[in-house]
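Dumping the structure here so I can ask a few things about it.
The complex appears here minus one protein chain, its other protein chains still in place.
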Amino acid sequence: MTLLELADAIGVFVFALSGGLAASRQKMDLFGIGVVSLLPAIGGGTLRDLLLNREVFWLNEPETILIALAAAVPAFLLGQRIARFKTLLWFDAAGMALFAVTGAAVAMDAGYGPLIIIMMGTMTASFGGLLRDIVCNEIPLILREDIYATAALIGAAAFWGLTELGLPAPIPFFAGAAVAFGIRAFVLIMR
Amino acid sequence: MTLLELADAIGVFVFALSGGLAASRQKMDLFGIGVVSLLPAIGGGTLRDLLLNREVFWLNEPETILIALAAAVPAFLLGQRIARFKTLLWFDAAGMALFAVTGAAVAMDAGYGPLIIIMMGTMTASFGGLLRDIVCNEIPLILREDIYATAALIGAAAFWGLTELGLPAPIPFFAGAAVAFGIRAFVLIMR
Partner (left out) sequence: MTLLELADAIGVFVFALSGGLAASRQKMDLFGIGVVSLLPAIGGGTLRDLLLNREVFWLNEPETILIALAAAVPAFLLGQRIARFKTLLWFDAAGMALFAVTGAAVAMDAGYGPLIIIMMGTMTASFGGLLRDIVCNEIPLILREDIYATAALIGAAAFWGLTELGLPAPIPFFAGAAVAFGIRAFVLIMR
């Protein structure tokens, strides 16, 4: 399992938790929670792969789907108890930060320049959460929060910049995700 | 014409009728009815083909588009008279059942395993109706009805299971569609 695959898998799980909790707040049943767990988990990466004309990542990694569905179970069991909106926001922040970097990394591997790399990072990080919010009838976080897509963009840019500096692969990867997560964490703690 | 193409064509027509009736209820003009007939008719199959990286099915079968547009005419002429919501729901149920199986069959032909097969069936069956409902400003059936995506999922699963048992092609095909349609029909009759 490569670093990219690992980050994709963790991103899928935490984003699925954000979806499961959002669905739980809407009092959906287990099936609905499963569907809404999938949306943020695979939405961003699916858009990334369609745009870059790669095979959609979960088609040959069906375990990705199982990871996302597994997140529906704790969301269903604990949803009512931990469904403070803030819990959801922290899982969302983690998923966003990881996908900002995986989106950027896939575009970089495909040979694109900084503009496309940063756009792909930002879109991969944002699109799944947008789908989740639309289906759960919430005003999308990306529209409601001043600093959301910006955090993904800066994380993707940091990943690109540090890679350009010639640092070995894991460093730009972790640093990019840490920057994106840090910015969102700061916003969440400060308010 | 293969069984798959035939089922796709019938699914396109009945789903187009559901779209035409929905547009007619909104008092759209003939052009609008044509557009909204197309959405459920080709939406699900388009998503399926994009995700599976196949050529989008209607590009080289433009008669598919003509079939969908043909459904706009009776919807326009009879819409006001037969626009009881229930009529629309029956056409929707038939389209959903057929597309659950064609979606699953295409994924199976492409060599995917049960999880992807069942997901593709469910998505192909649901996505077009979702587009129709969004554009017609209705709360999407898939969100409003407890048993909707579930019916598609069970139909796709039945198609997969019966094919695995080695039954000749038409049996899993008809049985899968019949199961999906039967579940929806039961819900529609019971209420």
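The chains carry the letters A and B, assigned in the order they are written, with residues numbered from 1 in each.
Criterion: contacts are C-beta pairs under 8 Å (C-beta built on N, C-alpha and C of every residue); 3 or more make two chains touch, one makes a residue touch a chain.
In this text the structure is predicted, and so the values were computed from the model without any measurement.
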Handout entry: From A:4, A:30, A:52 or A:187, residue that would touch the chain that is not displayed
Key = A:52
Problem - Omitted-chain contact residue, chosen from B:3, B:56, B:78 or B:147 - result: B:56
Completion exercise
Out of A:149, A:162 or A:183, the sole contact with the unshown chain comes from A:149
Handout entry: Residues belonging to subunit B that touch the chain removed from view
Key = 29, 31, 35, 46, 50, 55-56, 59, 62, 65-66, 135
Fill in the blank from the handout: Absent-chain interface residues of subunit A come out as 50-53, 112-113, 115-116, 119, 143, 146, 149-150
